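Omission of a single protein chain aside, the complex is shown with its protein chains in their original locations.
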Amino acid sequence: MTSSDPILSINDVSLVFGGVRALSDVSFSVQKGELFSIIGPNGAGKTSMLNCISGRYHPTSGSVHFKGQDVTGLKPNARAELGVGRTFQNLALFGHMSVLDNIMVGRHHLLKNNFLTGPLYWFSGAQKEELEHRKFCEDVIDFLEISHIRKATAGTLSYGLRKRVELARAVALRPDLILLDEPMAGMNLEEKEDMARFIIDLNEEWGMSVVMIEHDMGVVMDISSRVMVLDFGRKIAAGLPEEVMANDHVKKAYLGEEDDEDDSVSGKVA
Amino acid sequence: MNFELLFQLLLNGLIVGTLYGVVAMCFVLIYKSTQVVNFAQGEFLLIGAWVCYAFLVEFQMPFWLGFVFTLLFMMAFGIILQMVILRPMIGEPIISVIMVTIGLSIFFQAATKWIFGATTATYPQVFDTRTISLFGMQIETAYIMSFVISLVIMAAFYWFFKYSKLGLAMRATAFDQQVAQSLGISVKTVFAMSWAISALVSGVAGIVIGMVNGVSSGLSVIGIKVFPAVILGGLDSIIGAIVGGVIIGLLENGAEFVDGQYLHWGNLFSIAPFYVLIIILCIKPYGLFGTKDIERI
Amino acid sequence: MSEPARKIETAPPLLSVNNIEVVYDDVILVLRGVSLDVPQGSIVTLLGPNGAGKSTTLKAISGLLKTEDGEVTRGEITFAGQPISNRYPEDIVRSGIFQVMEGRRIIEDMTCLENLRLGAYTRKDKGVKDDIDMVFDYFPRLRERTGLAGYLSGGEQQMLAIGRALMARPKMILLDEPSMGLSPLLVKEVFGIIEKINRDQGITMLIVEQNANFALKVADYGYIMESGKVVLDGTRDELLNNEDVKEFYLGGGSEDRKSFKNIKSYKRRKRWL
Amino acid sequence: MAGFSMRPCGDFRTTYRQDTRIFDTTFVRNAAILGIVAVGLIPFVLDGYYVNLFIQISYFAIAALGLNILVGFTGQISLGHAAFFGFGAFASAWINNHTGIPVLLSIPLAGMATAAVGLLFGLPAARIKGLYLAIATLAAQFILEDFFARADWFTGGSYGAAANPINVFGYEIMDDFSFFYVSLFFLVIMYVLGSNLMRSRDGRAFVAVRDHYLSAEIMGINLTKYRLLSFAVSSFYAGIGGALYGHYLGYVSAEGFTILLSIQFLGMIIIGGLGSVKGALMGTVFMVLLPEVMETGVSALSVFDWANSTAVTDGLAYIKEMAIGLAIILFLIFEPDGLAHRWQQIRAYWKLYPFSY
Partner (left out) sequence: EDSVFVGHLMDITGATGFIGKFYADGVRDALSYIKENGGIDGTPLEFESVDYAYKVPQAIANYKKWRSRNNMIAMQGWGTGDTEALISFVAKDEVPVYSASYSGHLTDPTGKNPKTAKPAPYNFFYGASYSDACRAMVQWAAEDWKKKGGEGKPVFSHIGDNHPYPNAPKEACAEYATELGFDVTSPVVVSMKPGDFKAQCLTLKEAGTDYGYLGNLGPSVVSLVKSCGTVGVDPTWLANIWAGDYETLKTIGDVDNYVFPVMTSFWTDEGVPGMELVRKISMESDKTGEQFRTHHYIRGICSVYYMKEAMEWAKENGGITGANIKQGMYARTDWVPKGLEGVCMPATWTAEDHRGINTVNIYSGEAHGGDVKVTKLETVTLPRRDDWLGY
């Protein structure tokens, strides 16, 4: 499943906003074909890390290498063309577009037609190209089981459905590395199971390397190949899921003491 | 180089600029609480000026009474306008609301011309419009008064938005009407209040300008003139509005100096602020004091 | 798990939703006859898959539907005996229902403090300062975040949203997915706080949740929705013991939980209809 | 989930091609073609007045579509569209007058020249957004207006420039009758091109930039490029519309392209429906007909005796203006999403009828 050359390597990345140190000297690398999870308490800097990888933020210091190339200075759209796709923690769909068009936007960098050939639709090959890519999008739609809402306006969908459309859009990019920011937030167990399946398929069958942020420990434990833990912008642990979960610091800062559980939801549950 | 002329021009710019600043503040008030850019701002001034004129001339009221009545009228006007026209627009796309204010501007432009005529009317000399001489430059006392009024209004607005509950509610409403409603804020009341306050302050500005230049439908062009001021200062900044207004005033007069003395192009006075506007925006996309959009994802 | 909940059966429902139908944009029918009761002082949870209409139900209650071109076209919602369907949201807030909306929805260009003060907008009393301290005690990390709320992390924003609801000191809070985006530690904390609030302040809660395990731990009663209809309801224990609920929402106890890794085929989507 | 498949029962699509058509169904497409043919008959059936109105509608509608691409689709409000419209008019007149290039060719050339100017004024859009950008375009409006009044060599300064009539194969199109077909031709071409653009790659990118520019960028869309491109495309449309207008009137005046016209263009697309190709056309029809209808209404009053005193007739001039303002206000209060949206709802209703829910 994993080969040894890293598709992504992060070297000593720090990110400072005014007084806030969102990330301090974080380094890690993701191997090709890996399913890498980042966990950590709220505000630990997980999303900021993804933003550094996808180019929304530029690290204050340190560097980001993707497929061996230094991409630290590249703009987000250039990174997308290199093969980085992602979803967002706070939904970021194109609210007034149909689900289908949202997904077609994912194909943007793969399409060739432009503002000159597009208007000449039938004569310039634009139509042919659109239809080809449309087919791919339909595959993604089928794959993610959202064919019933294909024509719906994205902005009117329920939260969970939007999350799924976001994933579809990111998949449509055909990225080599896909970044998922809490893909299962707002889903019930059944839906989480489906989502987990999708992610595993993306990883195993479509061959995408995955970096995922997720708070559901069950999912993280079960499907990730390696886990990194951030706390206050620092990397406090990394390794195989079991190792990480056993880490005391992680238990305390993130999971909360196991046996406390029933106390905190005290009273009638006890 | 003629320093005396330059100095006088700049002084003039400063005074005119504060007036722009006051009108700009009325803009900002509406924008800050409703996200609406009010294209009928100029007409608000005009209505204030005409109504005061009517009270003074048609009804022969003493100035202070006419002034107070005008303020009351403007407040009522703002509230009624909001109730009848703008309330149904709550929750609609901002650009539609902006278009409505454009419709209002067309409507009031015609209505005032019809009711009050297209002629310029002069205020009776009820209020002392003497000029005093300052550094060899004649200045209308009314302008000095407006200078002071603007500073007071500015301070009041600043406090209002920072600390008062209604001020907070207005900002919340501007940010997201749905959230504001979920907090129990009556978007209707907030809007009514902001339109009322804006109309009232515009009325004051209209009277001041009317006292000096006379009232005519042309007064409403101030509404367009302050756009550069508002943007320069930053759309949502009270202080920015004043600073922007003053800068535009100075710029106009500075441009007149360069034009009149050296270039002789003829129109630099009115066009220069727009060139400068574009340049400043390219350097500071949110004006001098505007808050940046939060670009977080 | 056996201590009987407070005597909710006998208490008169504080909120009762009666067979409502909701239409968006004049044409899209989303709720097709939803009824539910929330007794005074209880915690009721509403579960269901994505797109079932849970958020819509909450918005129908709080009146926020109006702002999205939605409308209750049939049925009645009564709160404390008063009909409130299609009333203005601000009136509903004043009458004591406060909704914490899905996706946090804090005011990004204000500070935490200002957000909290706004939560107390409808209050006239003097206790606002103390309550701000109370919220900061519940969520200590908010105290340190003095910048604009828009720059808070997702979880921090969620805390702020809940804190803001507390500031209103309402009779009833509608929570739309409060645990979303929270770390496991915080989820526990938040549910703990929810329960505490319910117990200490007697605030009635209606919670939409995906984390059914937690929701059913704190709730007295639960409803399950699908495709705009309530398909199942019962007390906490009834639901906890229902086979379907176990399979689709609870994952059947923590010991014999099957691994996410091993689910090889997608679930057939369970329909109760 | 009703409402997601708003098309007639029995209309099952078997290919993606069918699903990407401009018109939903063959029936609608045929209806549209029939509609164009019917419009083509106007000059034979109706008198010169209506022909003239149609011509106005076509050149304004072309420009309005351009503005909708910029404002409605890409989300960049422009208050300077009239200036670009004017630039197109002057450019085409100038090209034709000074190089002898035939008018039919100078029109698209003027479009391109306008696109270049639009690009220039769009440059700040790389950094400025929202209302700040809107006001920057307002600056463009005033700067260009000043340029028109000053650039004697190009525009004839404050006196304006003459524009020659269109010449097709040696036949001068002087009268409204033949100009009607020229404008119909341009209208149809420009709208078909526009519809195609919007359903292909770059059109989608525009909308993506509007709806969520941050995520658009992460999806691989170059923000700067598309922000500028939409200025260029929009100005191109404005230029074509303006050029047609210039050659129709035969004369281009530096005064014709004020902020008021810019606002009128905005009115057209807002009333028609932001981000809708057919909305731009519907809105233009509304805005062009509005003053005419008011005028007719007002002159209908003159059958009454009291309406003929000068006091009243002067008043009526103002009433007409007021009525225009009021009509815009009322329209938006009752139809804030524009005509295109209502049209969609009506169609959705009928398709689902009698199961409208």
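First chain written, first letter: the chains are A, B, C and D, and each begins at residue 1.
Basically, a residue touches a chain if its C-beta (ideal position, glycine included) is under 8 Å from a C-beta of that chain, and two chains touch if they have at least 3 such contacts.
Everything numeric in this text was worked out from a predicted model, so none of it was measured.
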Contact list for the unshown chain, restricted to visible chains: B, D
Residue of D:V28, D:L249, D:V293 or D:L330 touching the missing chain in the full complex: D:L249
Per the touch definition above, residue among B:L71, B:I85 or B:A110 touching the missing chain: B:A110
Contact residue for the chain not shown (choose from B:L219, B:A241 or B:I278): B:L219
Residue in contact with the excluded chain [from D:D211, D:E321 or D:D337]: D:E321
Those residues of subunit B which, in the complete complex, touch the missing chain: 2, 5, 8-9, 12-13, 16, 110, 113, 118-122, 125, 131, 137-140, 209, 212-214, 216-219, 221-222, 225, 252-253, 256, 260-261, 264, 266-267, 269-270
Touch residues of subunit D, complete complex, unshown partner: 47-49, 52, 56, 149-150, 157-160, 162, 176, 245, 249-251, 253, 255-256, 309-311, 313-314, 317-318, 321
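By our rule, only the chains that are shown with their structure count from here on.
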Third chains touching both subunit B and subunit A: C, D
Far-end chain from subunit D, centres as C-alpha averages: C
Pair sharing more residue contacts (C-beta pairs) when A-C is set against B-C: A-C
Whole-Å gap separating subunit C and subunit D, where each centre is the average of the chain's CA atoms: 47
Separation of subunit B from subunit C, taking each centre as the mean of its C-alpha atoms, in whole Å: 45
Gap in Å, rounded to a whole number, between the CA centres of subunit D and subunit B: 32
Two or more partner chains touched - positions in subunit C: 28, 51, 151
Interface hub residues of subunit B, defined as touching at least two other chains: 296-297
Residue ranges of subunit C touching subunit A (in the complex, touch as defined): 1, 3, 5, 24, 28, 47-53, 55, 102-104, 141, 147, 151-156, 158-159, 177, 180-189, 191-192, 195, 199, 210, 212, 214, 217-218, 248-251, 257, 259-261, 263-267, 269-270
Subunit C-facing residues of subunit B, complex: 91, 165, 168-169, 171-172, 175-179, 181-187, 291, 294, 296
Subunit B residues within the subunit A interface of the complex: 296-297
